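One chain of protein is taken out of this complex; the other chains stay put.
First chain written, first letter: the chains are A, B and C, and each begins at residue 1.
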Amino acid sequence: MFDPGWNPLHSVPSYPAERYGALADRIGGILMSRNDILLVQAEAVVALEAVAVSLARPGLSALNIVTSLYGGWFGQWLRRSGAAVKDIVAEPGLPIEVEAVARALDAGPHIDVLAVVHAESASGILNPLPEILALARARGIVTVVDAVASVGGHRLDVDHLGIDIAVIGPQKALGGPAGLSALSVSRRAWELILRDGAPRDSILSLADLKTWIDGDRRGLPGTPAPLEFFALEAALDRIEAEGLENIVTRHALAASATRAGLTALGASAWVPAAKASNLVTAVPVPEGLAPPALIAAAGRLGVELTEGVGTAPARLMRLNHTGPRATFQAVLSKVVAYGAALRQAGHACDIAAAAEAICEVYSR
Amino acid sequence: MFDPGWNPLHSVPSYPAERYGALADRIGGILMSRNDILLVQAEAVVALEAVAVSLARPGLSALNIVTSLYGGWFGQWLRRSGAAVKDIVAEPGLPIEVEAVARALDAGPHIDVLAVVHAESASGILNPLPEILALARARGIVTVVDAVASVGGHRLDVDHLGIDIAVIGPQKALGGPAGLSALSVSRRAWELILRDGAPRDSILSLADLKTWIDGDRRGLPGTPAPLEFFALEAALDRIEAEGLENIVTRHALAASATRAGLTALGASAWVPAAKASNLVTAVPVPEGLAPPALIAAAGRLGVELTEGVGTAPARLMRLNHTGPRATFQAVLSKVVAYGAALRQAGHACDIAAAAEAICEVYSR
Amino acid sequence: MFDPGWNPLHSVPSYPAERYGALADRIGGILMSRNDILLVQAEAVVALEAVAVSLARPGLSALNIVTSLYGGWFGQWLRRSGAAVKDIVAEPGLPIEVEAVARALDAGPHIDVLAVVHAESASGILNPLPEILALARARGIVTVVDAVASVGGHRLDVDHLGIDIAVIGPQKALGGPAGLSALSVSRRAWELILRDGAPRDSILSLADLKTWIDGDRRGLPGTPAPLEFFALEAALDRIEAEGLENIVTRHALAASATRAGLTALGASAWVPAAKASNLVTAVPVPEGLAPPALIAAAGRLGVELTEGVGTAPARLMRLNHTGPRATFQAVLSKVVAYGAALRQAGHACDIAAAAEAICEVYSR
Partner (left out) sequence: MFDPGWNPLHSVPSYPAERYGALADRIGGILMSRNDILLVQAEAVVALEAVAVSLARPGLSALNIVTSLYGGWFGQWLRRSGAAVKDIVAEPGLPIEVEAVARALDAGPHIDVLAVVHAESASGILNPLPEILALARARGIVTVVDAVASVGGHRLDVDHLGIDIAVIGPQKALGGPAGLSALSVSRRAWELILRDGAPRDSILSLADLKTWIDGDRRGLPGTPAPLEFFALEAALDRIEAEGLENIVTRHALAASATRAGLTALGASAWVPAAKASNLVTAVPVPEGLAPPALIAAAGRLGVELTEGVGTAPARLMRLNHTGPRATFQAVLSKVVAYGAALRQAGHACDIAAAAEAICEVYSR
């Protein structure tokens, strides 16, 4: 019955070219960075592929930290473009250990680029970013940080930490649109990218995007998809109104409360609290129970749980407390619904204590 | 930073005249009525004033059941236009008693019109509508039911119950826009309205609205405000997709769970369950505590509580479980947040038991 | 195929109470008035009815200038509430003459209130507002101006002109939403309204709306319908970005170009240019031709013409150049489409000259 002839999403005018630069600056503000800010008109995984393809050439040597599928892909993209890549892989459910990174860097040969994911949204781990970056900085290595999941959920002070390339997406903790992404690129990173052989004329070319900056930010690098750009502005309005620090605090609180609630319930988070991100909490499902049935039971209460990606035989349930889900209301109902689902599957658990524990964390 | 030159709410075209009739029919479907359906381009309180003004004249005699401010206003509107009105007022926190209505009707003189609010959104009471309507029908009285709050939260079978005029608003249990309202008018009610002296050329004239029906529903009764009409269509799409019965069931479940949770918390609903609506639950605040402080404490958890309208010395807290709030997630967080607010004010209460009780109701 | 479960018009939150006052102030800016600004949650005809009902009582004497149906209704509303009303009616297609107003005022008895429509959107006439208001001011008469159609299309300096009550709607020249309206009320007008017998507890009570102002603009006069209030803010953003003077100039240019085009076409405007508004131009249809056929012919070109309201035997075509239609593109295509429609009906006309004339006006 809805008018096929009208929808508020129609009749969206072109995005005004003169606002593109201000938009980039506002993203620079979120990243606390004076590096060049580029916008990519596709989801963040494309920005990551572009970074790998733009950096890699035969002769480039990279250390690639793998704590999820994304890290694995990043290594592949580097290799495919001719780089020599050493992957170091963390234990399942754990971030990489700083010592392992140090050892790998010291083992030689010379490393040009180090790549790491800040926080993993599948497992909920948080890599020790400042320590890893300190190791890289001390060795003059160009660093690439996938902060797609973490931005907004954790402090990310790009310039202070000395991140050469940081890639973000607005659709997770920042609560923005999914159809574009952004990255910051340091002068050192540009030198590496722009040496001979930089790919051009491709969605995967950072050099192409740089023409906008080199041309005094006049000619845009492509026509902005209006829905995404207007929605990004609206998201930035909200982010700036709430305050980035408050957003990070809200996520930290949601994470603490979720873990306290799960512990009280009798479950325990897969990732130790000290190594976990503020974004999601994965919890091993009791033996004999299957995530799909638990997900369905919670779904009947209108509560969304998803399955986490772990390693057999563990099967993981994943409680997402990111973005609009980083609230008392969402945390409380997710933990309690998980408890109700466990019970319905015949597994005893202390819903009452869970509710108490969540209240206590939020009342501090 | 938002483009002052663009917003999706702009550039809304005219509402297509040829769809106005179908819209009215869909509202007839919700009311389960074949009576004439009229749309009023203002919030529902205006539709109610129009009903009173259109019915009342010197010589008209009305019995007006008062269970809230709204009932009081309806009586005033009738009186102001010259009707003789007998108000019967319920005890605070209770619906009207059927016997009281019967006595008032039998006491004479002859009554032409009986008016009653179905469910009160301030106190949460539910008037015994079928019994009251049976009394009226037996006496040939034209009945007016204010179903603004109840539609969608309770079954409302207008023709089966024999309601002559039912007034609804889409913005409560139906989750629709607030800027328009609707009513159904029976043939008997039209006879009363259209006798000598019907007001014309006024926002308060039902006779004006009838010209649309009399003209084979061609010339619209005014230019539809496009935002409201498109939003009403979208709301009807959702209502029909969920199913009206499912919506009522969802409200009944939310009401049961809220009350079970409050009881377990150690609080008790102001209105006895058998006399309460599915829409809101009012609960007296423990002596010495003030609603504003409790509201503020819940607000810090991101949970909205409001103050109820009771009678001194009782002070009421009001938990709204209407429309999008009729969900497990909203009910659980409201009751638990109320418990947390009580505790913070130094009043012991059993949050744990409340969470258990709510889970239990939702797990049946 | 559109998701019945989602539409951008859903999930609209409550309009923030703390912004209601700023909204009223911005409307005061448009009216160039420091008088009290009230918002009415219904289209502007309701605000007009409320003004009449709130002012009129037995003993009130009014001079009501009638240049359209609206003026006729205003007189009726005044009379219905007991006022003594003298209507003075203009010649069809002409504004009221200042001398006629002066004569009526001088003829006695004492007049308390004078009411006039600034510009008529059916015929396109513009009443001589400053002169009429000067007459009223000199006699201490409270003035009511229906500026619903004119605001944005003509300068309207409420305080400088000394208008006691000005009623506007945002949906015409201002290009805003249709579901609300606004008015300014002077201290003198309040005195008249608030004397004994002011209606209360009604959509038609201005005294009700005043409680908001008397309460230091805290408790809102009703719950704002969110779609309308957010849309009004967005419209004000656009209006302030374009500039009210520029909007008026844009309308003046569209009116000149339309009339020059029609003259070149061989048609001539019904209302002499000096007496016409900037909003619409009505033109008598050549003898033997019927507006509906011409409207249909223009419609096949995708151009909207409507029929004007004139007096037999003249039949009027109406070219609307208000709001988003006050552009070169709209004016050119309306006039040329009207010419094409005339030709198709067998009536010769000079489309070529019309296009030239419009270009010339816009090129000055």
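We adopt the following convention: contacts are C-beta pairs under 8 Å (C-beta built on N, C-alpha and C of every residue); 3 or more make two chains touch, one makes a residue touch a chain.
This structure is a prediction, so every number in the text was calculated from the model and none was measured.
Trainee: Among C:A50, C:V101, C:I125 or C:A234, choose the residue that contacts the chain missing from this document, as touch is defined above.
Mentor: Here the residue in touch with the unshown chain is C:A234.
Trainee: Which one, C:S33, C:S181, C:S256 or C:S333, makes contact with the chain that was left out?
Mentor: C:S333
Trainee: Out of A:G179, A:G266, A:P284 or A:G302, which residue would touch the omitted chain in the full complex?
Mentor: Looking across A:G179, A:G266, A:P284 or A:G302, the contact with the absent chain belongs to A:G179.
Trainee: Go through chain C and note every residue touching the omitted chain.
Mentor: The missing chain touches chain C at positions 1-3, 5-6, 8-9, 11-13, 16, 19, 22, 26, 230, 233-234, 236-237, 301-303, 327-330, 332-333, 336-337, 339-340, 343-344, 351-356, 358-359, 362-363.
Trainee: Even though one chain is hidden, which residues of chain A still touch it in the full complex?
Mentor: On the side of chain A, residues 2, 4-5, 7-10, 12, 41-43, 45-46, 49, 73, 76-77, 175, 177-180, 201-204, 222-223, 225-228, 230-231, 234-235, 237-238, 240-241 touch the unshown chain.
To be clear about the criterion, only the chains that are shown with their structure count from here on.
Trainee: How many angstrom lie between the CA centroids of chain A and chain B, rounded to a whole number?
Mentor: So the centre of chain A lies 45 Å away from the centre of chain B.
Trainee: Could you put a whole-Å number on the gap between the CA centroids of chain A and chain C?
Mentor: Chain A and chain C have C-alpha centres separated by 53 Å.
Trainee: What are the residues of chain A that contact at least two other chains?
Mentor: 2, 8-9
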